[in-house]
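Quick one: the structure is below, and I'll ask about it shortly.
Below, a portion of the complex is reproduced, with chain positions unchanged.
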Amino acid sequence: MASSTSPTTEPGPRDGAADDLRAAIDSLDPAALGVEFHAIIQELYPICRSITGEGLRASLRILQRIAPLELHEVPTGTPVFDWVVPREWNHRSARLIGPSGEVVADSSRLNLHVLNYSVPFRGTVRLEELQEHLHSLPEQPTLVPYRTSYYREAWGFCLSDAQRNRLVPGDYQVNIDTTLADGSLTYGELLIPGLQDDEVLVSTHCCHPSLANDNCAGMAMCAALARLVSRTKPRYSYRFLFVPGTIGAITWLALNEVRARRIAHGLVAACVGDRGRLTYKRSRRGDTEIDRAVVHVLRSSGQEHEVRDFTPYGYDERQYGSPGFDLAVGSLTRTPFGEYPEYHTSADDPSLVVPEKLVDTFRRYVEVFEALEGNYTYVNQAPKCEPQLGKRGLYGAVGGKSHAQASQMAMLWVLNLSDGHHSLLDIAERAKLPFADVRRAARALEAAGLLLKSAG
Amino acid sequence: MASSTSPTTEPGPRDGAADDLRAAIDSLDPAALGVEFHAIIQELYPICRSITGEGLRASLRILQRIAPLELHEVPTGTPVFDWVVPREWNHRSARLIGPSGEVVADSSRLNLHVLNYSVPFRGTVRLEELQEHLHSLPEQPTLVPYRTSYYREAWGFCLSDAQRNRLVPGDYQVNIDTTLADGSLTYGELLIPGLQDDEVLVSTHCCHPSLANDNCAGMAMCAALARLVSRTKPRYSYRFLFVPGTIGAITWLALNEVRARRIAHGLVAACVGDRGRLTYKRSRRGDTEIDRAVVHVLRSSGQEHEVRDFTPYGYDERQYGSPGFDLAVGSLTRTPFGEYPEYHTSADDPSLVVPEKLVDTFRRYVEVFEALEGNYTYVNQAPKCEPQLGKRGLYGAVGGKSHAQASQMAMLWVLNLSDGHHSLLDIAERAKLPFADVRRAARALEAAGLLLKSAG
């Protein structure tokens, strides 16, 4: 390959972090990362999180050991668009004792037992009255459901339907030791400045208590992504948000309305560790660069996967994709929310998270960042007919063979489509070649003086 | 649901007839309507109609008992674009007597026996000469065909091929007692004024003699549609045309060229009662609102159906879709013209019309009107993030469940897409929800002050 000392053709750090991200992918140790992820999930899992409170703070502090998140506190009562930051909920214990003194439910054994945001209550109630405060799943009788009551004051317990059916008439002692008081909503944030002010957003929800795939896995993965990106000098600025679902995203958007306009590309991470196939839910606009980058990465993966259109239901892509923002934010998950039987039940425990699958999801996120970082548009400097690659050492010398090598095909595609109107991602899609191969070809041609980056 | 006294959020009569049409659909008595349709068809069937004449007038007068059509007479010789209104044809009797005095064909038994627009003729002809005046169907030897000779003076009889083959040599007495003389072309019209001058056109042909599905059924159905719409206060003005095929539509367009420009949406109704599936033939432009409304209604019906592109052959969509008009007029039929074996033969008798199918077609027309009437574009008044539906009583209070109810999904879709660029029909299509559900959600959100109709 020809070498050159011209500053315009020398690949340098201004190219973004694509090279570093590719190197990280190529040197990834899946087993070691899987072990690390599993340990973090085990640590996060038992904590009783909610959309506010000490459980949320404690979880974010664990993530701070992985990446330097900043914790923000937004006071109760702060208006955030059509909503108001709620009172802070804290939970010490919640027990339900049966007529014979037996423990029916105890949040210290499984924090799903307490209705999340339950108001404090201490007293004795008869079974008939108690029933109005119980939640169970008749169709999954052995599982404890996860239920919340953020915006209607209520107390309650969740338990398996099998257990509920065994409850005998009589007096039950309720002792729910929680507080609901003015305080603040907490979220974690890390901004990694890049060469450009445009941002890549990665947002994940942190409000669920003992649910491993939804979303201890997402919290761990996003922290590891933040750690990786912070070790590069990226082209884009990267913003990682660890927020309570719905109200957290709304709060961030309300307090950062101007900054939100800088988000050029974004992903909502959730349900990233189960054994299901990767599933991409497009952004509201559906054909943005993030949509095309993710679809390209999934196609190139050679794995079974699914791509779906946007719907206004799901996780925080609902807020980022509301019509007043309409940000280019999709959601890359494994099995989508609500579609695996363990979803929002006691069966979403750490055993549901498959380390290799979680590492695979991590890898695809990094490949998406690689595509965004490296997705430049070049202009062919010898656009009339093909340039003679052979004299530059870029082409085989003996002719007559019928198939060009993959690297030569990538060069021919890059040369042919680098007319200022096609980015490398456009070229990779049209050529049906992996982005990394196309980018490698472009860098070789750039080094040979045959390509220049488009100013546009 | 929140109530409101603000005039801007109160759903009122200015919303068009969608509510009334939905109520009519929901309270439809299919059996009763089927009986009514069958009686009308039985009454229309024996009349010897043509593109002019007393049979046509008599038929329109029957329809006037259902809806207040106005009858128009256009004199023979009136130039209508490239055509001229022809002389008026009237038929008293037509008999063909064989060599032994037997009746070979008698229009009083079946009016298809006389070549439609046959000139009068009385005389004796030998079999060889007679053959040039006979029409039969060798491939359907037991059926009598329907044939016309509007623009070339001729006399003739139609009979079954089986009968024709049994004709013996000899002299045949022909007695065709018809008149072809200056008079007028008759058509029926009903304009139901709406809130807007833009019109919905429904056009059906009335020129065929004893053919039940083509088009006694269409005449009956369109009259019933006119009756229903005239009992509402529609948004659009509705124009129902009962015209002789081709020349009638051309005549109306020539005499109403300026008014025709007001036709915003239209359908040609024909072959609406056979047992075949519903078939929609798109307008010439193919992607107009009427096309999308009909396709949406058919998809939401859950029934097998077919959608076809426009072709310049068929019924009067040919004229409405000529390049000088290019109106948004499609055609909603059951089995399309020419595609059922009984088409234009004596087998298209009242038994071919299945009352339930005719009522089903009627219902789909009403649903199309409902979609047109209710297809407003709204603007979300709280577009930044989702509004808090719960505090307005529009959302379930206990969270954590995985699937929103259909009504909640409809509200989320309407909020998300009501950016001023998506009508309710757009939203129904994208959400894959029935139009009525989407409209109901929009009305609830409008009542809660979260939506305003777009001025555009």
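When the chains are written out, they are named A and B in that same order, and each has its own residue count from 1.
Heads up, the rule we're going with is that a residue touches a chain if its C-beta (ideal position, glycine included) is under 8 Å from a C-beta of that chain, and two chains touch if they have at least 3 such contacts.
It should be emphasised that the depicted structure is a prediction, and the values quoted were computed from it without experimental measurement.
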item: With 2 copies placed, total copies in this complex; value: 3
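Here, only the chains that are shown with their structure count from here on.
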item: Distance from chain B to chain A - Cα centre to Cα centre, in angstrom; value: 53
item: Residues on chain A engaged by chain B in the complex (per definition of touch); value: 80-83, 116, 135, 145-152, 154, 246, 249-250, 253-254, 257, 284, 309, 311-313, 318-319, 321-326, 337-339, 343-344
item: Chain A-facing residues of chain B, complex; value: 380, 382-388, 390-391, 397-404, 409, 412-413, 415-419, 430-431
